[in-house]
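Since the structure comes first, as structure tokens, the remarks are kept for the end.
Moving on to subunit A:
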Amino acid sequence: MTTKTRLSTAPPRLAEDEVVLQVSGLDVDIDTPKGVLRAVNDVSFTAYSGRTIALLGESGCGKSMTAKAIAGLLDPVAHVTGGSVTLAGTDLAALTPRQRLKFAGPELGIVFQDALTALNPVYTVGTQLGEAFRIHHGLSAKAAKAKAVELMGHVGIPQPETRVNSYPHQFSGGMRQRILIAMAVALSPRLLIADEPTTALDVTVQAQIMDLLRSLRAESRMAIVLITHDLALVAEEADTVAVMYAGNVIETGPVREVFSEPHHPYTKGLLDSVPVGAERGEDLTSIAGSPPELHDIPTGCVYQSRCPLATELCRAERPALQATGDGREVACHFWKELAVA
Partner candidate 1 sequence: NSGGSTGGAAGDTLRIVLPQEPPTLEPCEGSLTATGIVTRSNITEPLVERNPTSGELEALLATEWEATGENQWTFTLRDDVTFSDGTPFTAASAAFSIDRAVNSDLGCNVEGYVFGDDDLVATAVDDTTLTVETVRPDPILPLRLSFVEIVPESTSVTEKVREPIGTGPYSVASWETGTKLTLDRNDDYWGDAPAYASAEYQWRTEGTVRAAMLTSNEVDVAVGLGPDDGAGELGVDYANNETVALRFSGDIAPLDDIRVRQAINYAIDRDGILGSLYSDGTNVAAQLIPTGVVGFNDSLEPWEFDLDAAKALVDEARADGVPVDTEITLVARNSLFPKVTEVSQVLQEQLSQAGLTVKLSMVDTSQSLQYQLRPFVLDEGPIALLVQHGNQAGDAQFTVDQYMTTDGAQSTFGTPEFDTMLADAGLKSGDERAAAYEEIFAYQNEEIVQFATIAHMVGQIGLATTVDYTPDAATGDEIRLADFVPAG
Partner candidate 2 sequence: MWTFLRRRIVSSAVPLVVVVLGVFALARLTGNPASLYLPLNATQQMRDDFAARNGLDDPLWIQMANYIGGVLRLDFGTSLRTGEDAATMALRAFPATLQLAGVTMLLAVVLAVIVGSWAALKPNGLADRVSSFISMAAASIPDFWLAIVGIFVFAITLGWLPTSGVASGASWVLPIATLLLRPFGVLVQIVRGAMVSSLSEPYIKLARSKGASETRVVSRHALRNAAAPALTVAGDLAVGLINGAVVVETIFGWPGIGKLMIDSILQRDFAVLQAAVLVTAVSIFTLNIVIDLLYALLDARVRPAGSMRKRRVHVPATA
């Protein structure tokens, strides 16, 4: 058994920042034909109002699973088996389904990873955008549509008055993605979870969307959990970062510090893989090997099979997250050695 640890030291923040989301020791299991997998293991992090926390990690490491677990929208095969999620002081696990409905929207907005197919094909985007207002504010269809027009304007869709009556298939991928973001922020939630909100978009549109999120965050002091593969985006947008590996958080801390001086060998490997600077034809640095299969996670450190520093200790004992100062934490036995290396 590993011990569950909390983020003991909060990252540096402004006085008015308050904790919006507190995830502690979250475990998510998946039922599969081969048995039960632990997709998310003992994950803890905190999101503050007006700040962005980025979740980073190899594909398949459980980022989306964490996000869905927080939103309470896991697939039927997956289920939360441990830990707690506290949103604005309320333990979400303690809520009845009915109470929980009240949270979805006004408190918590989420942009799904498979966003491009997530719009209901048979309703106009206006109807879908207005739905949140109808549900939570009891607006009339007409008023909700007016709100929808306003929102579409916010996310930069031209001629929103006419486009509200269009169906999702009549929009380009980028526009659909923006509509989904608009939907997630419609009620100015306290927390926005954005799972790869811009993967499908080219950089110019991506820039527009990030601008939008930034202004929303500033206006309504929203907390953002940003999930992405794009280190550059993290660097530009996030305040803190949590790096995940095979279902575990292995390093957290302020973006600038983590990126400039990673404490975990995986983080370091990830940063080294950035294709910047390598000349054409030259090989990029990558981390050798592949992550462990989820049904076959070794005892000890999850990263041991790929870690250049791995020793017997790593095989025997899984390192817990430990504070390394300045609001940073890392789960590695040899983070000090890494800094030296």
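The rule we apply is simple: contacts are C-beta pairs under 8 Å (C-beta built on N, C-alpha and C of every residue); 3 or more make two chains touch, one makes a residue touch a chain; residues count from 1.
Selection rule: all candidates are chains of the complex that A comes from, given by their letters.
Treat the numbers as computed from the prediction; the structure is a model and nothing was measured.
K.L.:
Touching subunit A in this complex is which of 1 or 2?
P.N.:
Spelled out: of the options 1 or 2, subunit A touches 2.
K.L.:
Which residues, counting only subunit A, touch candidate 2 once they are in their complex?
P.N.:
Residues in contact with candidate 2: 71, 73, 76, 97-98, 101-106, 108-110, 112, 114, 117-124, 131-132, 135-136, 167, 169-170, 180, 183-184, 186.
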